[in-house]
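Before I ask anything, let me first share the structure, which is written out below as structure tokens.
Note that one protein chain of the assembly has been removed; the remaining protein chains are unaltered in position.
Our next item is chain A:
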Amino acid sequence: MPRNQDIKKVLVIGSGPIIIGQAAEFDYAGTQACRSLKEEGIEVVLLNSNPATIMTDKDIADRVYIEPLTVEVVEELIKKEQPDSVLPTLGGQAGLNLAMELEEAGFLKEHNVRLIGTTAETIKKAEDRLEFKATMEKIGEPVAASLVVENVPDGVAFAEKIGYPVVLRPAYTLGGSGGGIADNREELVEILENGLRLSRVGQVLVERCISGWKEIEYEVMRDGNGNCITVCNMENIDPVGVHTGDSIVVAPSQTLGDKEYQMLRTSALNIISELNITGGCNVQYALHPDTFEYCVIEVNPRVSRSSALASKATGYPIAKVAAKIALGYTLDEIKNAITGKTYASFEPMLDYCVVKIPRLPFDKFISAKRTLTTQMKATGEVMSICNNFEGALMKAIRSLEQHVDSLMSYDFSDLSDEELLERLHEMDDRRIWMIAEALRRGVSYDVLYSITKIDRWFIDKLAILVEMEKALKEGPLTTELLKEAKRIEFPDNVIAALTGKTETEIHDMRKENGIVAAYKMVDTCAAEFAASTPYYYSVFGSENEVEETRDRKKVLVLGSGPIRIGQGIEFDFCSVHCTWAFEKEGYETIIINNNPETVSTDFDIADKLYFEPLTPEDVESIVDIEKPDGAVVQFGGQTAIKLTEALMKMGVPILGTSAENVDAAEDRELFDEILSKCRIPRPSGGTVFTAEEAKKVAAELGYPVLVRPSYVLGGQGMQIAINDHDIDEFIGIINRITQEHPILVDKYLVGKEIEVDAVCDGEDILIPGIMEHIERAGIHSGDSISVYPAQSISAVTKRKIEEYTKRLAKALHVIGMINIQFIVCGEDVYVIEVNPRSSRTVPYISKVTGIPIVPLAAKVIIGHKIRELGYTPGLQKEADYIAIKMPVFSFEKIRDADISLGPEMKSTGECLGIAKTFNEALYKAFLGAGIRLPKYKNMIMTVRDADKEEAVEIGRRFEALGYRIFATEGTAAALKENGVKAIAVNKIEQESPNLMDLILGHEIDLVIDTPPQGADHAKDGFLIRRSAIETGVNVLTAMDTARALVTSLENTDIKELTLIDIAKVE
């Protein structure tokens, strides 16, 4: 079927801010789809509230709206832009839900807009629990049997019908408390009685227990003609019970015979056909490890995280093909972009093994429980490719950038055997390291399998790695042994540590014996057809396939690795735009990255893609083959910056700001020198290694002081200390990981926080705009609400900021990007941080000012001057818009994580509010972040003493809006004294009724809770904040945020939101 010519203008809905469970993969899918649509001459209108995405770029869509993802906004947008179709299956669950709401309300029909891709009926069949169950029963596909019961006899009867064990899930309890797994009648009765009592509605779901089964996924495509294919299957190493997003996943499946493989494949095709899906779909299965029995766990009738992974694992561009199918094409009409010869109607065959490991945020949330459950906690993931499983696993481990490079990286040697096995019962992110330790102690595969339900095949592979550790330790290091160690991807530094040699010695021994990495191509077809797509992975002991290219100048772009708190999708935006800019300038571009969710790892972004870990050794192997003319490190976040020194040693010129100058910005003493030379003030401070030194510095400065390690990301480990005791605690935490660089102790200044990004060509600078944070200094810039243009600083201060930026950029010899954070106290301007690289705010400020900063910086790096590029240097004229960047958090996903904001970054994503007025922009920003008030007009305030005065002002304003304020004793007294009505309630540790009862009563809109500073009290109110978050109540932990929110609420008469096409902002 050729394409449907009636489709001319399509609205694509994105997935909004990055949250846990909905991350960069939708930017990848959406970007690919938009490009695929534009290729067909379709006019693309894009809606996404997330300014850090590539899809919201005017290069990607014709009309770009960075507006809140609400029904009202989509309705307005459809009225304004009048698209003929909506493509809803590329924006994750958020996009899908919106489209469904509009469809069900009849709005789409009324405005002659059709849903393309999968129909509403199909989406309902797949998403609605009951309809899904009925559909599966109709075609004979098994689902785990379940029943909601309200009494014990019904539960027993049902359990006995479906067989033990059963899972019990009480309805509406906090964090699933009161549930459990029952193996027999006795246990069932006990748990069920308790669960029924705890459930607010007296209901418990009894479900066939499939935890411990193998979890297998199939990615399936189907076109309008009914042709179906499976792109890939994947096996979770972790059994059912750990969310697939938190599981280590391997593709293709490893422990399934052809019978199991084809059984599930046929089932997946039956399901996609019955659901009548046109496009991509993901089907998840639980497969009994000892029989052919299986259950369908879930069907996602859209592109998903797994489809991004499958696309990267196979080279099959699922989103691109899905977009073409939505236009009416059939699979056999769509060319396979990798081979250029064959068609999309085939199934990729892998001749390698892919391993994905999730990136979990426990380094950020130290208090959080590390246990992995059915609730996803990972913020991102890494993928690696090798022709053996061990190698793929080892490469994935070192791609994580979590101080891990082998199975020895977490030390469990101090645990007794019993303790170790006990810990293994609780699956956490360190499970494979624990299994490795158990293997070292000779625990049998059977015991490990019975505890973890991780297939013995994978356990054996871990054992092979452990055996290699032993062989290397025992020596001697023969050429053969080294070859074998490299075949399974032991990095040189690990081999060095095990053999007692230096890394250089290992490196040299490899070179002498020709043990070097070779690169193989991902070609979708196991070499059956010649492929032209240069998408490579490394292996040892094989023939190299990389074709030498020497015709153009060659630039190496280093990506930013896995998405984590502090280093998100914005760096992928920068890497991709940098690559495109260099390409336009006639360079051959090479990207190295390991994140399967991103646009940068799409095979058609750079001229060559190396899907590899970003460690010096892995990069060097590529450099040896490619011999690039230079490398760009400023766009890949801290990951790329950290490779600067190594690249220099390899003899690769760093394009843009030189390595010494990067170092000068990070090295405290050098930096202080530069600041004083430039006559720029900074908060006074010192560098220390120990708590004793820190206390001495703090005593000189006077408390409060800011404590942080140097060379970190997103303020990791940064804390405000108010006394010596805090210092002991914070330094202790920082020094858990050996610090190569000193710890910084600075005077903590309370003032306005200001941020600028600038481009410097060595002579001139260009500042697109000045951003001001709503929260006072002390809260990480990534967690602050950021306003452009700055609203409350004087023209004099602005000039000072411009001048300081210029002086600093020049003093640091910046060529390219620089990011500076200032504190403004009155008219005094202090510098608190300088990053000689692209920053988190670059995509945001580029979009709202219309200045393409990354391409501009790339051109400057190549040698162009700002003036010759058509720009007047200096601070640019302010735009006609106010643009507010609002952080978005995923606290509800991480149990036991403290949600109070501070110097350490905690947000996972961001959204934008852009409007002609400050109030409307602020309102849109809150709306985009999902804060939709009021529902009940009840709120709770409990603030520290220092905030009581402000609490009165804010409380009064909420009261004026009709809010009922509940407050803890002290706060209530302060409010009442000043004439604000407040109802005093007991603290959580006091008797009921107390704050907890209020929160669990589901009638509270908002909690304002500001914890006291310092280590001793920071945990006060922890339970309140957690309970509120887990029951879906908004919690604010800074007075400034609260003030902004009340301001926004005071302006909710903004009924008609004005929608702004970013593509037209100049």
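In this text, contacts are C-beta pairs under 8 Å (C-beta built on N, C-alpha and C of every residue); 3 or more make two chains touch, one makes a residue touch a chain; residues count from 1.
In this section, contacts and distances are computed from a predicted model.
Chain not shown in the complex: UniProt lists it as "Carbamoyl phosphate synthase small chain", one of "Carbamoyl phosphate synthase small chain", "RagB/SusD family nutrient uptake outer membrane protein", "Amidohydrolase" or "Putrescine-binding periplasmic protein". Interface note: of A:Tyr28, A:Tyr329, A:Phe389 or A:Tyr788, the residue touching the hidden chain in the full complex is A:Phe389. Within the set A:Cys353, A:Cys578, A:Val787 or A:Met941, the residue that contacts the chain not displayed is A:Cys353. Screening A:Ser345, A:Thr687 or A:Gln719 against the full complex identifies A:Ser345 as the residue touching the chain left out.
Taking the complete complex into account, A:Arg265 is the one of A:Arg265, A:Lys554, A:Lys695 or A:Arg708 that touches the chain left out. Within the full complex, the residue among A:Ser211, A:Asn227 or A:Thr1031 touching the omitted chain is A:Asn227. The chain omitted from view is touched by exactly one of A:Phe107, A:Tyr164, A:Tyr410 or A:Phe529, namely A:Phe529.
Where chain A meets the chain that is not shown, the touching residues are 225-227, 229-230, 252-259, 261-262, 265-266, 269, 289-291, 330-332, 341-343, 345-353, 387-389, 455-457, 460, 464, 520, 525-530, 541-543, 545.
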